[in-house]
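The complex is shown incomplete by one protein chain, all other protein chains being positioned as in the whole.
Let's look at chain A:
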Amino acid sequence: MDDIEFKQMWASLNEKQETTLKVNQKIIENASGLRVKSLLNSMKPTKLFLIIIGILWVLFLDTVIINTFGEVSAFFTISAIIQVLLTKLSIGIYLYQIIMIQQVDISQPITVAQEKLLNLKSSTLWVARILWLQLPVWSTFYLHPALFTTENLLWLIFQAIATFSLLYLSIWLFININFKNKEKKWFKWLFDNNEWNPVIKSMELIDDLKEFKN
């Protein structure tokens, strides 16, 4: 099998398909409507739903913080502020990435466009890293200065263990959620689902792309 034979075989595919393909005029007639429709429909309903829930949650927490400021425990206010800031940051990064992915010029050379797309896609992992950081505040929002007495020593020890464990876990996850750990069991357990698989796949393709360019 030589080069010419390969090309002749491929050309035979071309010749036959030219006779079997017809372009429906409707594609062209409907073309002007494609821009808006494709852009609006490019997000999975579940993702859109999660973003809406996230925004509603942030609005709710903002309202609670403003209306209870100075009237409730400082632990609650500070915990809520940390939680709402991290959630806002995650939503912001996620929306920014979605918009940037839409704006990548796909008429650029394959390696250039794919590198941009894959880097943007894989950086979605930052959203997960940031969201895990809020873990410790779920163990502090209910605290009150009146609880810090010697009678509550045992409870305080448990509380401290719980808060510092969650703090350690959140920092550990923030540092360790990265592509290098993609083969680890805990990583697969966290990210082996339909929502995250495209992100993990993007990371794997980055390696292929690097190899291809060299």
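Convention: a contact is a pair of C-beta atoms (placed from the backbone, for glycine too) under 8 Å apart; a residue touches a chain by one contact, two chains touch by 3 or more; residues count from 1.
Please note the rule applied: contacts and distances are computed from a predicted model.
Student: Not counting the visible chains, the remaining one has a UniProt entry; which protein name from "DNA-directed RNA polymerase sigma-70 factor", "ABC transporter permease", "Transcriptional regulator, IclR family" or "Monovalent cation/H+ antiporter subunit D" does it give?
Tutor: "DNA-directed RNA polymerase sigma-70 factor"
Student: Touching the absent chain in the whole complex: find that residue among A:Leu59, A:Ala74, A:Leu95 or A:Val112.
Tutor: Candidates A:Leu59, A:Ala74, A:Leu95 or A:Val112; residue touching the omitted chain: A:Val112.
Student: Since one chain isn't shown, list which residues of chain A touch it in the complete complex.
Tutor: 1, 3, 5-7, 9-10, 12-14, 16-18, 20-24, 26-28, 30-35, 37-38, 41-45, 105-114, 117, 194, 198, 201-202, 205, 208-209, 212-214
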